[in-house]
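All protein chains but one are shown at their positions in the complex.
Which chain is which? They are A and B, in the order written, and residues in each are numbered from 1.
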């Protein structure tokens, strides 16, 4: 069975999914990641899915589980590089991946994690305020 | 009614013998319906070509237009009606180019003073062959028109969907004109692709130029915003007209937590504030 490699870059684990995953491979990745987070003490996980031409509900659910598990292990997960056609399909499928943070590409994802990590608490609230202001505006 | 090989042969003979006479009557009839929109020389050349193709097919013993022997004639008819369709002639004007052959042949028969009883039978069979040819012309005409319309629709879509880069990391999609479901879909796909290509985490969809939205279009915009979020980008909708706001509420469409701004300028200011804040924090 193929295995998805996990790279460590600084305080971040980077996973780039390059194959059409069987369900078992996805589940294996979920386990491997949890172990690597604990072993390395990394604070962030970036999963690059730019090579995936589909994300079905199984992969979607696996990504959501990875995000939840890593949050419990005090690591923030970002899913990056989702293709437009995949995003449109997921919306139609009814899968909105709640609880998963996303970025357009690995670089923007790294920036986002760096920002989070810099001085975490005040940043987050500042961001939240900005978003809230947008919502309440006429 | 199919042409027997005898009949086909007799007409091939007739067309050959009286070529000049038939071509000139034929071209004249067609010319009078086209009212000078095609030059006489051009029309004459086309008629001669058609005449040769018909004569050739008949002398090869063709009985139905769909026969193997009719291949060249069918191709020529398709080409002729295609060019007529592109030049803006009507379907009738195009079909007359073929139907006029009947008149020309009838005139030639009259002229020959041929009054044998089988002549009528022959003529009816020949006439049904010409009808087949004209129907083929009509089909080709319609097909060409449909292709033209499809091409134009596509060009129109391309013309009407610019996605512009407004600022570092900000793209804008100024929508102008009525959005139907098909166009909304194309526009939105293009917007999402531009986000990826330019690595822009912010998109402003400006609908100032959109006179009305229906439920489907509003749903498309909503789905795009959700899809953009899945990809890691935020959309702001600007320029919602009062009537459209009324419609959105009346239709019970939930815009939820999607940011909306009065104008494109406000939306840009909002985005710059957000990104500026992030830059400072860094």
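As a working rule, contacts are C-beta pairs under 8 Å (C-beta built on N, C-alpha and C of every residue); 3 or more make two chains touch, one makes a residue touch a chain.
As a working rule, contacts and distances are computed from a predicted model.
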Complex member absent from the view - protein name from UniProt, among "Sugar ABC transporter permease", "FAD-dependent oxidoreductase", "Anti-sigma regulatory factor" or "Sarcosine oxidase subunit beta": "Anti-sigma regulatory factor"
Given A:23, A:74 or A:107, the one touching the chain that is not displayed: A:23
Among A:15, A:55, A:78 or A:104, residue touching the chain not depicted: A:55
Chain A residues that touch the omitted chain in the full complex: 20-24, 53-58, 60-61, 83-86, 88-89, 92-95
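Everything below uses one rule, namely that only the chains that are shown with their structure count from here on.
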Distance between chain centroids, defined by C-alpha means - chain A, chain B (Å): 45
Chain B residues within the chain A interface of the complex: 188-189, 192-193, 195-196, 199-201, 223, 226-233, 236, 257, 259-262, 270, 273-274, 277-278, 281-282
List of chain A residues in touch with chain B within their complex: 78-80, 82-85, 87-88, 90-92, 96-97, 101-105, 107-109, 114-115, 118-119, 123, 126-127, 130-131, 134-135, 137-138
